[in-house]
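Taking it in order: structure first as structure tokens, then the write-up.
With one protein chain withheld, the remaining protein chains of the complex are depicted in position.
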Amino acid sequence: MKKLWKGNEAIAEAAVAAGCRYFFGYPITPQNEIPEYLSWRLPEVGGAFIQAESEVSAINMLYGAAGAGARAMTSSSSPGISLKQEGISYIAAAELPCVIVNMMRSGPGLGGIQPAQGDYFQATKGGGHGDYHPIVFAPSSIQEFVDITYGAFDVADKYRTPVMIIGDGMLGQMMEPAEIPPMRDLKTLPDKNEWAACGHSDGRPRIINSLRIEPDELEAFNNHLFKKYEEITKNETRCEEYLTSDAEYIFVAYGSVARICKAAIVELRAQGIKAGLIRPITLYPYPTDAIASKAKCDKVKKFITVEMSMGQMIEDVRLAVNGLKPVEFYGRSGGNVMMPADLVKYVKEGK
Amino acid sequence: MKIVADKPKMLTETPLHYCPGCTHGIVHRLVAEVLDELGKADNAIGVVPVGCSVFGYKYFRCDVFEAAHGRAPAVASAIRRVVNPDNMIFTYQGDGDLASIGMAETVHACTRGENITVIFINNGIYGMTGGQMAPTTMPGEKATTCIYGRDPKVNGNPVHMCEMLATLTGPAYIERVSCYDVPHVIKAKAAIKKAFQVQMAKKGLSFIEVVANCPTNYHQTPLESMQFVKEKGCAFYPLGVFKDITKEDK
Partner (left out) sequence: MQKIIISGFGGQGVLSLGKFISYSAIEQNLNTSWLPSYGPEMRGGTANCSVIYSAEDIAAPVIDHPDILIAFNEPSLDKFEGSVKAGGVIITNSDIVHKKTTRKDVKFYQVPVDTLAAAINKRGANVYMLGVLLPIFNGDISEEAAIHAVEHVFESKPKVIPSNIECLKAGIEYMKKFVK
């Protein structure tokens, strides 16, 4: 049955349904409903919640729980995610599966608490130090948040890699009908006995480590990591195309902004202007091929990247388009949200 | 032939990388001996730091996490939630790790009363990075970032961890020991044993500080360094039990 769910709470319950039993977090707006919800919900299902002393502690607690073989999660918002970056790098390097949620707010600095998408670079290009990427999902509705959170733990386990789910204050705070999938039977979750360090007594110590002090050893590891990313790119890249088959103007946008683009497209088409949307659902791996193939279409006149930032994803759009078509940018920042009418006006004036 | 002394089963065959005269090796051995004796070695979980004991995972024959600098108590707190309550969990940390960058993690794991054991090696210097001033460097002692000696007016004052943590409600057992001679090694072992017994009884966090040496960075011979620990180190950081809730229970 569909129920009205607040974005943050829907993510929390979807995580529980997916078998997540441990959560570590620190308060920051606009994601507080996630820790608040899990603080009472996890003990109900035999799990545990720690309100950590800082985001830094929280991410390292996640390292501990994931390394011990549990399904575990943390969440925060932009400044807090910055604090977690060192830990995310360690988690990627120790190959620990876990889920990190970022309900983005406006920056830089302490910035504001209204919705923004200024953490695209941080999320998709590694964020912390060294050569690594988390898998990054960017859902655009509460139901999609639920479905992606539910599946994210499986993806994390499959590749032994951190998965980041990014939304913004709008998606975290809004309510929509959504249905939570059934509770996973914990017995059916992947067996991590091979590597998880949970106190074995079989004489074969498991080591959770990211120190590789010999250059050759570390280079071999980095090659292994990037082979894994190739595999992830092949299997996990996802995007939605909306009315692109005859489109002359193609918006590229993710998350809540993609929905604003859809509303604009409906209005533009009512006025006889053929607009469409490519909505990346994974930001890493990026749906480069989908954009590249549209760039080769004669019908397409230009791409318009729309972001709640000063322009970050546009770099990946340009790389995909590779000079075949103009790539323009429409952005708002500071916590301001563009309206469908703004995009309609932009397209009509630039036509 | 009777074997009168042997390597603890919990230590691996990997040779220790520590400098000649360093007491890290002694404390590793004491932790391993104690866990062997308590029958808790094979399913113990260690969390080692960044610093000289960063390679701890090569030496302890148990599951080991290599934690980010200062975060071992946070990592251990999460492991405590996940694993069997009977698994012994210990962190092994130096002064820069535990008392500087990881101060918040240390204090909060203590105040939560996590059922873990923290082994704290206090030698008053950053050893691995080459002898910089530590949060526990004593006034007047030279380091590469206070070359004329630590001046509290310029560099601030050193931290007394045991005294500070003893003010908290959470910790169950806090003792400061040293390893500068055999009687003190024996006392240190008794303290570490008591610490793990407190954990086995699920009484909460046990914290053992070892006033230790660093011959390399203090430019001392091993013997000089032991003398220094005895005369200066233990005068500034007095040995003893700072908190023991097992006593209060009686």
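Odds and ends about this structure:
Order of writing sets the labels: A and B. Residues in every chain begin at 1.
Here is the rule we use: a contact is a pair of C-beta atoms (placed from the backbone, for glycine too) under 8 Å apart; a residue touches a chain by one contact, two chains touch by 3 or more.
Not measured: the values here are computed from a predicted model.
In the whole complex the chain that is left out makes contact with A.
Touch with the chain omitted from the figure is made, among A:174, A:189 or A:297, by A:174.
Between the chain not shown and the residues A:29, A:54, A:85 or A:222, the one that touches is A:29.
Looking at subunit A, the residues touching the absent chain are 2-4, 29-30, 113-114, 169-170, 173-177, 256, 259-260, 262-263, 266, 337, 339-341.
Here is the rule we use: only the chains that are shown with their structure count from here on.
Averaged Cα coordinates give subunit A a centre that lies 39 Å from the centre of subunit B. On the subunit B side of its complex with subunit A, the touching residues are 42-45, 47, 54-55, 57, 60-68, 71, 74-79, 81-84, 87, 104-105, 107-108, 112. Listing the residues of subunit A that touch subunit B in their complex gives 22, 24, 48, 50, 52-54, 56-58, 60-65, 67-70, 72, 86-87, 90, 94, 197-201, 203, 205-211.
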